[in-house]
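Down below is the structure, laid out as structure tokens.
Of the protein chains in this complex, one is absent; all others appear in place.
Should a chain be cited, it is by its letter among A and B, assigned in written order, with residues numbered from 1 in that chain.
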Amino acid sequence: MTLKKEEGPILNISDLRVTFHTYAGDVKALNGVDLTVRKGEVLGLVGESGCGKSVTSLAVAGLLPRNAEFVGGTITLAGADILKMSREQIRLRRLTDLAMVFQDPMTYLNPVLTIGSQILEIITQEPQLFTSTLVRHRLEEIQSEGKEGPALAAERERLLSMSRTGKAGRREVNRLARHYVISILRKVRLPNPAKVLDMYPFELSGGMRQRVMIAMALVRRPKLLLADEITTALDVTVQAQILQLLRELRNEIDASIILITHDLAVVAEVCDRVAVMYAGNIVELADVDELYSNPLHPYSKGLLASIPRVDEVRTQQVSIGGSVPNLLFPPSGCRFHPRCPMAFGKCSQVKPPLVEVKPGHLVACLLYEE
Amino acid sequence: MVLVLLGLSILVFYLTRGLLPPNFALAPYVTPRMDDATRLSIARSLDVATSSCPSYTAFVDQQAGCIVPLWGQYFKWLTNVLSGNWGYTLLPGIAGTDSTLHVFFSRFPYTVELALAGAFLAIAIGIPLGIISATHNNKLPDHVARIFSLGGYSVPQFWFGAILQIVFVLYIRVNGVGLLPASGALATTCGICFADPGTINTFTGLPIIDALASGNVPYFWDALVALILPAVTLAITSIGALSRIVRSSMMDALRQDYIILAQSKGLKDRLVVYKHALRNALLPAVTVAGLLTAYLLGGVVVIEIVFSWPGVGNTALVAAEVLDINFLELYVLVTAVIIVVINLGVDILYAKLDPRVRY
Partner (left out) sequence: MAEKEPDRSSQTGRWADTRYMLHLFRQNPIVLAGTLISAASVIIALISGLLVSSTYWNHITPSASLCWNNQLIDWHISNVYNCGGPVYPLGTDLYGRGLLQMIIVAIPVDLQIAFEVVASAMIIGIVLGGVAAYMGGAVDEIILRVTDIFLAVPGILLAIVLLVVLGRTIPILTTAVLITWWPFYVRLARSQVLSEKEKLYVERLRATGAGGARILFRHIIPNTIYPLLIQGTLDIGAVILTVSALMFIGLTPDPKYPELGNLAKQGIQYIFTAPWLILFPGLTLLIISVGFNLLGDGIRDVFDPRLRR
């Protein structure tokens, strides 16, 4: 597929450092994260629990909790510097540019509100941002319905005048929004979308709830979609369905996706490129095929080696020695050095920068400095 | 629900008639000049003394075979009560009759007015106070609100009422009279009152509502002004309690994951707080509403004494002093019915707010 490389990346994170002030001390969660996401690509972000994947995505969305502090770095989304924006500006960005989908739809959906209420509110609270989309969508719908009775013709006229003047009454907007949302629910393959709108989250299955969350993201036609462990809480079969949905959607919608997961298999199925994260740093970044066949960073090698394989006979489970560092007192220099089988003297003193070792393949490891 | 009321009626019946000597039940019906034979016949007609009781003295001494067994008395009482016969009371009626129902219900609307005003204030002040506390957590509005809630929750109501009276009747004076009235349900001698408010037609018995319905604005104003201090005193404890509960449940709700999603959808903060968080936070507060009703209806007794409010609460105290059984029974059971009905309403409201409960 053609990647418009001349256009700037949709997201550029540069040397991002975030510290959490907790009762036990300061947790240095992000230690200089460098990441770029190109337009239209699916980037996988993998790492163990607690390595900072979610923190990174929350930082981009401006949703970090109050005890988080941006110690350094920049985040540029669609050309605008997030860290310099006011709360209100970030909020509007979330409506137009950025959408997040989370891990456990049961706790992330409000249990006392209907699905319809929770999706439609996105549109109805800033209707002017959506009017053109709604009108266009309904016009297409009317067109595809074929034969036009007088009622539909009248509606068509109304819609056209609406798009000319840019104004719409609230009831009209609600009605159009309902049509639009139903079509989006259909797009995420939810059965009986009209009925779903009036149901409550606990009446749906896990997979259906996850589709609802994806639909909530699609409604805004975002430029960037952050999917944080969206399949982790699902059964394997449902997981496969959601991934399939994601694959189908990426061809239809015009968004870049960051897929955060700890499951390397998921990454292999959907992503174009993959970034490996460890203890608050990006340690490797490459195309999927390249990384899986030729991992360079010792951590990535360990990760890939520890995946059980069907075509190999093993007598022992391979794993990476040691455990994830306590980020209250992180290791100096390269944060992986205490567990690294290839570590040498300089590793404990200097934090390795992310450098391009081969075209399109970046690593942060002193082994490749020379 | 009916079971609870039935059980309560048994309990109250036992407390009043079972624990007291049976001649107390005769009190409203006998005069000092009656002779023993008349008294005995009255006792028999009330089904307290058996027909085989030899004399009045035997009855008073509770000789064996002379007193109708308690269960028998209870069933007779129950049939009476359910058919609207509550007998007579020792308390003087306002319009001359001494029927328990009449004496009670001629004063009851005032208590209802007071209780409703208290409930209104508790909700209108308590809930927003809790919300403000939660949304400005650990900042100045939170601290102020929490101090206020704690004070309201800890203050003795009679003391608070007295303080209000001292401040608003003694110290803040207008034209040589206190700003607000110190007593009564209709204030004519206070600094901002109308001296001659005229009359109104009675629709509901609640002065404020009747005044509005009759179109008599001065009367409405006087009644409203008289209601201020008592209602605030009644509500202060509930305001404290309610705002504490709302604060903690709002803080809980705001910590939930769905708030993060709501924010990530680009919703305005106001929408997130009032639609997403509040709907969930009000649930625990609603369950407390039933308890608060009981508290308010009990608190009116003290308030009515401090402010000389012409309701049924301070009358209950007088009735207790003279052991007026009929009145006390009616009072307790009417209060209980109200509480049970409101609890039922609260349950329904809760089911409406929380769809998970319906399934």
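Of note:
One rule holds in what follows: a contact is a pair of C-beta atoms (placed from the backbone, for glycine too) under 8 Å apart; a residue touches a chain by one contact, two chains touch by 3 or more.
Just so it is clear, the model here is predicted, and its values are computed rather than measured.
Of the candidate positions B:Pro156, B:Gly198, B:Gly215 or B:Gly345, contact with the hidden chain is made by B:Pro156. Contact with the omitted chain, checked across A:Gly50, A:Pro111, A:Pro331 or A:Pro353, is made by A:Pro331. Against the chain not displayed here, chain B makes contact via residues 3-5, 7-8, 11-12, 15-16, 19-20, 150-151, 153-160, 162-163, 165-166, 169-170, 252, 255, 291, 294-295, 297-299, 301-302, 305-306, 316-317, 320-321, 323, 328, 331-332, 335-336, 339-340, 343.
Keep this in mind: only the chains that are shown with their structure count from here on.
Separating the CA-averaged centres of chain A and chain B is a span of 56 Å. Chain contact summary for the complex, chain A toward chain B: residues 61, 63, 87, 91-96, 99-100, 102, 104, 107-113, 121-122, 125-126, 200, 202-203, 213, 216, 220. The part of chain B that touches chain A in the complex is made up of residues 256-258, 260-269, 271, 275-276, 279-280, 283, 353-356, 359.
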